[in-house]
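The following block contains the structure, expressed as structure tokens.
Note that one protein chain is taken out, while the other chains of the complex remain in position.
Let's turn to subunit A:
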Amino acid sequence: MPVGKPSQWFALVRPGDVLVIGLALFVCIASAATLWRGGAPDKVVIRAGGQLYAETGLSRSQRIEVPGPLGITVIEVEPGRARVVSDPGPRQYCVRQGWLTRSGAAAICAPNEVSLMLSGGASTYDSLNY
């Protein structure tokens, strides 16, 4: 059977077909964009003394001061990330973790009983430690 020239194959594509092909590609891209977005956090959860202290969105910048038994832990939130700026604890582990960017990531200031955790999105892990 003759396979024919490329122009003969293009002749088979009618105007509506182009529309349908475009629509199909759009469905591919849109589904990939919505279903494979996982890992982007959209929420910050702050706990003090085991109790929920604050739960806020990750969309706008803010500073949150959390009181604990040793003093005040300062948490900074920026769009898409959050960190512990200062903590009265002796070893400063939670401060040295720096910015948290992934869903499930947590910084725990154990001496001052304050913890910071990112959540939301399709979390890849239950929690992340550094």
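Definition applied: a residue touches a chain if its C-beta (ideal position, glycine included) is under 8 Å from a C-beta of that chain, and two chains touch if they have at least 3 such contacts; residues count from 1.
Rule of thumb we're sticking to: contacts and distances are computed from a predicted model.
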Omitted chain, identified by the protein name its UniProt record gives, among "Ferredoxin", "Heptaprenyl diphosphate synthase", "Carbohydrate ABC transporter membrane protein 1 (CUT1 family)" or "Deoxyribose-phosphate aldolase": "Heptaprenyl diphosphate synthase"
Absent-chain contact - pick from A:Cys28, A:Ile72 or A:Ala110: A:Cys28
Contact set of subunit A toward the excluded chain (per top definition): 1, 4, 8-9, 12-17, 20-21, 24-25, 27-28, 31-32, 35-36
